[in-house]
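Missing here: one protein chain of the complex. Every other protein chain is in place.
Residue numbering begins at 1 within each chain, and the chains themselves are lettered A, B and C in the order written.
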Amino acid sequence: MSSLTVGIVGATGYTALEALRWLIPHPQVDVVAITSRGDSGQPISSIHPSLAGKTELAVEKFDATSMAGRCDVVLSCLPHGASAATVRELVEAGTRVIDFSADFRLADLETYENWYGVKHPWPEMLGKVPYGMPEFFESEITEAKLVANPGCYPTSAILPIAPLVEASIVKTEDIIIDSKTGVSGAGRSAKVGMLFCEVNESTAAYGIGVHRHGPEINELVERITGDSIQSIFTPHLTPMNRGILSTIYLKPSIVDLKDAVGESMATLTKAYQNQPFISVVEHLPATGHVRGTHHVQISLRSSGNRLVAVCAIDNLAKGASSAAVQNLNVMFGLPATLGLN
Amino acid sequence: MSSLTVGIVGATGYTALEALRWLIPHPQVDVVAITSRGDSGQPISSIHPSLAGKTELAVEKFDATSMAGRCDVVLSCLPHGASAATVRELVEAGTRVIDFSADFRLADLETYENWYGVKHPWPEMLGKVPYGMPEFFESEITEAKLVANPGCYPTSAILPIAPLVEASIVKTEDIIIDSKTGVSGAGRSAKVGMLFCEVNESTAAYGIGVHRHGPEINELVERITGDSIQSIFTPHLTPMNRGILSTIYLKPSIVDLKDAVGESMATLTKAYQNQPFISVVEHLPATGHVRGTHHVQISLRSSGNRLVAVCAIDNLAKGASSAAVQNLNVMFGLPATLGLN
Amino acid sequence: MSSLTVGIVGATGYTALEALRWLIPHPQVDVVAITSRGDSGQPISSIHPSLAGKTELAVEKFDATSMAGRCDVVLSCLPHGASAATVRELVEAGTRVIDFSADFRLADLETYENWYGVKHPWPEMLGKVPYGMPEFFESEITEAKLVANPGCYPTSAILPIAPLVEASIVKTEDIIIDSKTGVSGAGRSAKVGMLFCEVNESTAAYGIGVHRHGPEINELVERITGDSIQSIFTPHLTPMNRGILSTIYLKPSIVDLKDAVGESMATLTKAYQNQPFISVVEHLPATGHVRGTHHVQISLRSSGNRLVAVCAIDNLAKGASSAAVQNLNVMFGLPATLGLN
Partner (left out) sequence: MSSLTVGIVGATGYTALEALRWLIPHPQVDVVAITSRGDSGQPISSIHPSLAGKTELAVEKFDATSMAGRCDVVLSCLPHGASAATVRELVEAGTRVIDFSADFRLADLETYENWYGVKHPWPEMLGKVPYGMPEFFESEITEAKLVANPGCYPTSAILPIAPLVEASIVKTEDIIIDSKTGVSGAGRSAKVGMLFCEVNESTAAYGIGVHRHGPEINELVERITGDSIQSIFTPHLTPMNRGILSTIYLKPSIVDLKDAVGESMATLTKAYQNQPFISVVEHLPATGHVRGTHHVQISLRSSGNRLVAVCAIDNLAKGASSAAVQNLNVMFGLPATLGLN
């Protein structure tokens, strides 16, 4: 089989760099076009010096027709709001798209416009785009012209929560999700708050009660399980480049907490038995255990009258770019693990 | 007034080093003796090279009578279990002691022996030693021969929780305390898990449901407020030297959440209006804001149906060594802020 | 004696924040005015949240007459080029100034204009402003209206080199200065290259052969010793907030290398015997040993046919803001160590 031709839109950020890190050695992929608003003509290695010696690609100006003509699939690494219009052009020009932004993750227009504060440029698509989590939506992704790549925090929360809600081991109310992320989640634009000296040797909460990944978690758990949950999501910034650790406080439906831990571990193990990159482990996960990889580690403990689930992912990998590669494999019928080891 | 003479027992660890960092420039203190089991005779600056040029002190072997003869007060930086017997010798030899360990923090012998797994060498003292948090126990500390210096995590949890429970703004049940600490809390002994490469670029939960600071938080909030609380405490390790950020999920008693936030902020502001080192702030605290200082920053938000309090301290300063200096000031009638700026 | 009134111009950067960290607890100083172009009226603690609870100062618009009327001395934390004109206004309005920029460090106009690429707004002052290193220029500083606060890298290089050149223990040729700095030296403006994810987990050389601190080192060693040296200076960026370590390769004049090490150590020890903050130590210095302090650690080894001097400072403290406090003490006849412990 000849290689898939892949394009990337929005090439200067960290998720695009990470996508290239995964796609360049992928045995069935040729990256043929990368675009950026600001830096047309430059070799991509002058923007990301870690690509020196790895690719000769240069950044070009975006042209939907040209990209659609050359690419079997395009990854859009644009921010929300900006992405939807570009994605629409690409899809209408006839190529398949994996969208890294939040623009097509939510099904409900009102929720989107309330939380993101922008008018949606392609509202009729909402609800028709599969959420790019093949663990739950594989068949929809296989067929899709457009896939909504999941948010980083939601990935770390949905994977442990959904099977437990589905199995009714935990209650749907008063779920508390306390997440800790590395700094790359903030992107690569120059902001004082993300300078090394601001972030290093410091941990901070932010966006309490108002972060947009809260509704994404709630809506997706409902889409997967049919059960509406009531959760609180608090993100924190910690001094590391990569990684998300989510600590999730759940109320067990089972009276005996030891039983609840055992059943929860068994349920998660079974839910992901065919997912080679999701490990339900005895030890407590650390983000360092999955750094730079597509792997997910989940474990569970009890504390007081709560179940506490802990989930570690790499926010740039399973939380963004290797998840897109996983979706690409599914969309084109490639082996599920190709290029992901 | 002539200077207080101060001794330090257990001089090789981080809390002793930090105590010296605060005591050496303290205008009313002379550090006259420091002891260690292993390194007798050595200049302390050969153990802690950051003390080069700051002190000529050498480490001596511990002798209770000698120390009591020379010191107005001794700081015991020994670990729990080991500390109580030494503290007893010192107190019986006639000197006052501030104990950094957990040995005299809890009032209940059974709780202590269950959670710490050791027989207490001086059980009759339990319940008679003030908890070294002058914000709540100033008069007891003033009189005390022995003060139990608070735990680092409990400091970051008790300060925001106690006034809110006291004022009945929050319910006593289902309090969730999710704390993130720097690595110095693990001490200075050689352990693979605390090597730079294990901890750097990684965040991890540990001790879920079994960390000993859980019962300390519960017991102290009850001792302060008279109300028994039911809380869950989860510590996390983040890649920084210093700092604790505690994110605390509380259930408001007040129906309107906006009102609850406002009343909570007002209650905390009032509770600490005479505490120059505790700031109730509008912005969300970060550990970097209080790094290296005795300061505490607390703020509050709502999220879903919860109040979320965030508290930042430096675990080695207000969480250990500058807290001991604050206690020393109170014990000897010195100005409250002396040597703490 | 009543307190000195101090003003700070350019209050939003790291050196101004660090100056406040030293000046607020200084027992003979009142900071009475801080100015900034962009943020007039705001409390300084909203720009630097670590100042919450420490000062009520608000940022004001710069006015030379007003500042001169209220301040015994003003610290200018503006960048080079911008600083000289402001400094001139302040001095002409009658106040004394400590200038953090490079504008008055070099005596030679041509060297300045070549290396800094700007026209000097007050060229007639060049050569009349003492270099703010009281170790060598104490009497000039005592009298001065204007003092040029030293550069961070030059501080770490001049302190070990000057006494050895003075004593003719080392040759003046082929001196190689390889320096490693923390990131705060790059300032607090938003630049992609200083984002956490760019700098963390990475070490890089920069400015090889073209960094402006090269000529500053050469000129000052000559001003101090009378001997012209020929040195090469290479700065490196390492992932830490603070600290400079300079490794300096010198050619000994003495044939026997062991003798050369011994004589060099003795010479440095003697040179700094009255400088309580400069320690000539047996161990190899690390920037962590002096972090957050005004202290300097210097040591020496031999390697092949070279003497290798190693010097550690905190770039924001002795490399900038505590050095300014030291100059302030000298300018106003205060005890040399006041406020520096």
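By definition in this document, a residue touches a chain if its C-beta (ideal position, glycine included) is under 8 Å from a C-beta of that chain, and two chains touch if they have at least 3 such contacts.
For clarity, every value in this text was computed on a predicted model and none was experimentally measured.
Chemist: Please identify which residue in A:105, A:120, A:211 or A:289 touches the non-displayed chain.
Modeler: Missing-chain contact among the listed residues: A:289.
Chemist: In the full complex, which of B:89, B:178 or B:201 touches the chain missing from this view?
Modeler: Touches the omitted chain: B:201.
Chemist: Kindly state which of the options C:111, C:238, C:275 or C:341 is in contact with the chain not pictured.
Modeler: C:238
Chemist: Please identify which residue in B:61, B:119, B:191 or B:270 touches the non-displayed chain.
Modeler: B:191
Chemist: Determine which one of C:202, C:228 or C:273 touches the chain that has been left out.
Modeler: Missing-chain contact among the listed residues: C:202.
Chemist: Just checking the interface: what residues of subunit C touch the absent partner chain?
Modeler: Touching the chain left out of view, subunit C contributes residues 174, 176, 178, 180, 182, 198-206, 208-209, 230-234, 236, 238-243, 245, 247, 249, 284-289, 291, 301-306, 308, 310, 312.
Chemist: For review purposes, identify every residue of subunit A that touches the missing chain, sorted by number.
Modeler: Interface with the chain not displayed, on the subunit A side: 24-25, 46, 49-50, 52-54, 201, 276-279, 281, 283, 285-286, 288-293, 295, 297, 341.
Chemist: Touching residues of subunit B against the unshown chain: what are they?
Modeler: Residues 14, 182-184, 188-192, 194-201, 239-241 of subunit B touch the chain that is not shown.
Here is the rule we use: only the chains that are shown with their structure count from here on.
Chemist: Roughly how many whole angstrom separate the Cα centroids of subunit A and subunit B?
Modeler: 39
Chemist: Please report how many Å separate the Cα centroid of subunit A from that of subunit C, as a whole number.
Modeler: Taking the mean C-alpha position of each chain, the two centres sit 46 Å apart.
Chemist: Could you say which residues in subunit A touch two or more other chains, in rising order?
Modeler: Expected reply: 182, 198-201, 239-241.
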